[in-house]
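Only one protein chain is missing; all other protein chains are in place.
Note that the chains are named A, B and C in the order they appear, and that numbering of residues resets to 1 at the start of each chain.
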Amino acid sequence: MSLSAQLPALQVVLPLLSAPLAVLLRRGWLAFAVVTAAAWAAFAIAIGLWLQVDALPSNGVISYHIGSWAPPWGIEYRIDRLTSFVLVLVSGMAALVLPYSRASIAREIPQESHYLFYAMLGLCLAGLLGITITGDAFNVFVFLEISSLSAYVLIALGRDRRALAASYRYLIMGSIGATFIVIGIGFLYLMTGTLNLADMAARIGAIESSRPVLAALAFLTVGISLKLALFPLHQWLPNAYTYAPSAVTAFLAATATKVSVYVLIRFYFSVFGDSLVFHKLPLPQLMLWLSLLALFAASFIAIFQDNLKRLFAYSSVGQIGYITLGLSFDSVNGLTASIVHLFNHGIAKAAIFLLIGALVVGIARPGAAPPAPTFDRLAGLARRMPLTSFGIVIAGLSLIGVPGTAGFISKWYLVLAALEKGQLWLVGAILLSSLLAVAYVWRFVEAAYFQAPPPGRELKREAPLSLLIPAWVLVLASVWFGLDTSLTLGSAVEVAEGLVRHRP
Amino acid sequence: MIEHFSYIVTVFLMVAGLYVVIARGNLIKKLVGLSIFQTSVYLLYIAPGKLIGGTAPILAPQYGIYSNPLPHVLILTAIVVGIATLALGLALAVRIREVYGTIEEDEILALDHQVEAAQEPRGEQREEKGA
Amino acid sequence: MALAVVVLARTRNLFAVVVLSGLYSFLMATVLLALDAVDVAMTEAAVGAGVSTVLLLGALHLCKSEEAKPAHRPWLPLALASVTALVLIYGAMGLPDFADPQAPIHQHVVPRYLQNEVDVPNVVTAVLASFRGYDTLGETTVVFTAGAGIIALLRRPGRRARVEEAPPCADLLLRLIGKLLIPFVLLFALYVQFHGDYGPGGGFQAGVIFASGIVFYALIFGVENARRVMPDRLVERMIAAGVLLYLGVGVAGLLLGGNFLDYFVLDPDPVHGQHRGIFWVEVGVLITVCGVMLKIFYMFASRGRGEERG
Partner (left out) sequence: MSAETLILTALLLPLAGALGIALAGRAPTLREGITLTTAVALFACVLQLLDPVLAGERPGLTLIEPLPGLPIAFRVEPLGMLFALVASGLWIVNSIYSIGYLRGNRERHQTRFYVCFALSLAATLAIAFAANLLTLFLFYEALTLVTYPLVTHSGTDKARRAGRTYLAILMGTSVLFLLPAIIYVWHIAGTTDFRAGGILPAEMDQGDLGVLLALFLFGTAKAALMPFHRWLPAAMVAPTPVSALLHAVAVVKAGVFTVVKVMVYVFGPERLAGATDWLIALAGFTILAASLVALSADNLKRRLAYSTVSQLSYVILAAALLAPLSLVAAALHIATHALGKITLFFAAGSIYTATHKTEVSQLDGIGRRMPWTMAAFGIGALSMIGLPPAAGFVSKWFLISGVMDQGHWLALGVILASTLISAAYLLPVLYRAFFRPLSAEALAHPHGEAPLPIVLALTLTAAGTLALFLFPGVPLELAQQMLVTQ
């Protein structure tokens, strides 16, 4: 046995191991050390897998048989370029958020619950990685629940009592979504007799009666859309993001919805292939309109929020619209845009939420719990916390899609895809919506830079470095990936071409 | 129609459960609805696994036909996941009851609005001053 | 069953709702039994009718038991539910007929399970613990997540003081019966655990039964006495240890040169290796499930007292 052959299993098992260990150890800093080590190991493994996939011929797949039972009897881990891409994103986020979380939760969560927080974060990471890497439909569900349950707990750990209500709401909507997904998988299983996704894709073409398959498609779409907060199924998201602890918000915003998008892409393009999704149902049209609605409605609502965290939570709903919009185009460029934006938005939004976390630490009175980042508390912030404010601005520019930032790349491909379809009005709509992003980002700019700080609060009091460094890594990344895109764009194009290749 | 009877029952249960989840405002009742919704999915999986004349999938020399064991496995997992969700949901409900004093969704929303309304005037004044 | 649900949807007394849902679960278990799903039926009876009812009652005890009158009209939910129903019926009409041996689920994949490669007569156990052992690992992790999550949620920050124990149930007869019965309950749990290879049963069911034995004990002799037998700290450790044991079996497979959760390499004789793997995995499940159940019970119990005392 060589280590490199076992990487797929270790990818998930290491974070999974870290969680019970953290509970056994009980000490806050020990738990922190274990889970952080696991997250970094997972990141290293994800990169290792990336290199392995790289070494394969184009569209190659690494297949790993758990328990040495060959699929479709056993559960298979299946890693292709897209999988590996998402794995790197998720584990990389965890590797950054964990070092951040230690200082961040110090005042947000009671000391004796810290070890549980780390355990939950480890579980959430393991769950998300498990969803991504698995090649088995039911296994998707099981790991989805691991990540969801841990996410509910993480959100409920927020200080505000509204965190509980938000978490409860997420639990209800998330469970309905998960059950819908199970129903969808059930239909597919009843029709194909298999749970392995690749096997399913191969057998689905031979089915005479397509009605259950169509129903499966509908249920999966609704279920996953609930999870990825597609407008109008997003109601759980704003409050959950607003009241969760900062580190949790950043981690979830960057990964949870993104992994759901990944699952959607998997089912749409890998399992159903092109025969069903885009020809028998008006799904693309529906998705197109919902995405547009998300772009405009959610961004519009975002502009009028008084709480900065909530503002960016609504912005997330809007930005997810870009991702699903790209999917609905059903073309290489559209899919490329989705995949790139999945990554680019992930890092930019995580950077923003991490910085907001730093910000609330900065504006808190010494010793007191951090207050909500409402706009009246942000006046003149740039004087007190120049690095934090500037970071939010840069990441905000990426949300807008200003050239030179990562967001521009995704927007470029979206517009290109719309042009290809010959739908000029869509080009206009996409660009117009990005102006809404200017509006909400600029509310922060004006408050932080061009309003006088409240008297007595003019001293410079920057957040600790342990909060700033992870956040700034992401800020710089969102600039870097706007300039050097060989990694993101290169793989996205390859993946998109691979997934849409069957098209005549 | 008759051969699909089991499906019809399943569908009815599911929809009833779903209705309770969405329509009811009581947090605990919602959870009960949710668990009914989830339970009904079990039938969707298990019923098609049955074979007439088959027996439980415990191998023994005297039987030839067995019902399909795979759905059973899946549903065992699903049940456990369902109860875990339920337990967590109840814990949340208990905490909510502690901090809000109620487990009615409408009342919680109303309380939240009160809090926000109490905070808002301050923010607005600032805004006006700024604008 | 359908009747139970309808009444349930209309009832506003939450106690009635809980009892009805227990009834519903019990009926469900019966139906499942009729469909040859013995393992599932057993679990549903234990979980649906047992654990979740207890949980719900416990939660109700902490909350109030009457539901408020719904404030808004139920048209939107009704419409949503109807649409779901239509899609479901639309899809279900195309499914293979009931008990059709030609249906794909009977033709594909399953035949190999029935060949009994791992020499475990209860195919469900074989598939659960070996073929799809990874799912079960996931399931155990979900239980672990829920357990740890509930600890995180319901923990009383900084209040460790011993609460004065309310006098336990003084009924001598009850105590006698309890003393007689509890060992059998625990024994039965172990039987379910280790007989899982041959008949219905397994780690999960056993864990639930074992835990309920102790809960029973606690109800009769008081929670503090139960805590003396199974201290909090131990219970919390159990939650983690079970998952770790499961994972450990998987990692052992790795270390011995196989894949993750590869039982073949656990012993020179592959079939024996499978047995060994399944055994330890089931033990892991038992420990975690039992731990979580107890922990939840303790949590709810201590909450309740705290609440009453204000």
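In this section, a residue touches a chain if its C-beta (ideal position, glycine included) is under 8 Å from a C-beta of that chain, and two chains touch if they have at least 3 such contacts.
These figures come from a predicted structure and were not determined experimentally.
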item	value
Among A:Gly60, A:Pro371, A:Pro403 or A:Pro464, the residue in touch with the chain that has been omitted	A:Pro403
Sole contact to the chain not displayed, among A:Gly205, A:Pro232, A:Pro371 or A:Gly428	A:Gly428
For subunit A, the residues touching the chain missing from this view	397, 401-404, 409, 412, 415-416, 419-420, 427-428, 431-432, 434-435, 438, 442, 446, 449-452, 482-486, 489, 493
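The rule is simple: only the chains that are shown with their structure count from here on.
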item	value
Overall pattern in which the protein chains touch one another (line/ring/star/complete/other)	complete
Most distant chain from subunit C by Cα centroid	A
Centre-to-centre distance between subunit C and subunit A (centres being mean Cα positions), rounded to whole Å	31
Whole-Å separation of chain centres (CA-atom averages), subunit B against subunit C	16
Contacts with two or more other chains, residues of subunit A listed in rising order	138, 142, 145, 149, 152-153, 156, 183, 189-190, 195
Contacts with two or more other chains, residues of subunit B listed in rising order	14, 18, 31, 48, 70-71, 74, 77, 81, 84-85, 88, 92-93, 95
Interface residues, subunit B side, partner subunit C - complex	3-20, 22-26, 28-29, 31-33, 35-36, 39, 42-43, 46-52, 54-60, 66-77, 79-88, 90-95, 97-98, 103-104, 106-107
Interfacial residue positions of subunit A with respect to subunit B in the complex	138, 141-142, 145, 149, 152-153, 156, 161-162, 164-165, 167-168, 171-172, 175-176, 179, 182-183, 186, 189-190, 195, 306, 374-376, 379, 446-447, 451
Complex interface listing, subunit C residues touching subunit A	87-88, 90-96, 103-110, 112-113, 130-135, 137-139, 141-142, 144-146, 148-149, 151-153, 155, 157-158, 236-237, 239-241, 243-244, 247, 250-251, 253-254, 257-264
